[in-house]
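Shown below is the structure under consideration.
The complex appears here minus one protein chain, its other protein chains still in place.
Right, subunit A next:
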Amino acid sequence: MAAVGSALLKHLRLRVQVQAVPRNPSYVLSFSEIRRRFFSEDVRGSFLDKSEVTDRVISVVKNFQKVDPSKVTPNANFQSDLGLDSLDTVEIVMALEEEFGFEIPDNEADKINSINLAVEFIASHPQAK
C-alpha cells in the first residue's frame, strides 16, 4: 500500500513539474516582450482626445470657487482673464491633477497659466486618464 502510495506521489509530482515548466515565464525578457512592454498602446497608456480634455479642464476651472463661470473660455488666461493669482493657479493645477489622475511635475506646473496650455500639456501626456 505504501509502495503504491509513494509511487503515485512520485508520479504526481513528476507530472506537476512537467506541466509547471512551460507555464513559468522566464525572467529574461525577449526583445519582442520588451517592445510590447514599453511601446505598445495599452501598456504605455493612450492619449486623450483634445476636445474631451478641453471640456473636462473647463468644467474643473468653472467649479473653482473664485471663477466666474461665464468668463471661462477655451482661450482664457488664469491671471489676466479670470482674475486669479499665483496661489489660485497652483490650486487649479492641483485640481487638474486630481481630475486626470496623474502628477504634474513642479517645473511643468509652473508654466501652466492658461486653459490652452493646460489642455495642451494634458493631451500630450500619456498617463492622463
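In this section, a contact is a pair of C-beta atoms (placed from the backbone, for glycine too) under 8 Å apart; a residue touches a chain by one contact, two chains touch by 3 or more; residues count from 1.
Keep this in mind: contacts and distances are computed from a predicted model.
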{"item": "Name per UniProt, for the chain absent here [options: \"Trafficking protein particle complex subunit\", \"LYR motif-containing protein 4-like\", \"DNA-directed RNA polymerase subunit\" or \"AP complex subunit beta\"]", "value": "\"LYR motif-containing protein 4-like\""}
{"item": "Omitted-chain contact residue, chosen from A:53, A:96, A:109 or A:122", "value": "A:109"}
{"item": "Missing-chain contacts mapped onto subunit A", "value": "85-87, 90-91, 94, 98, 106, 109-110"}
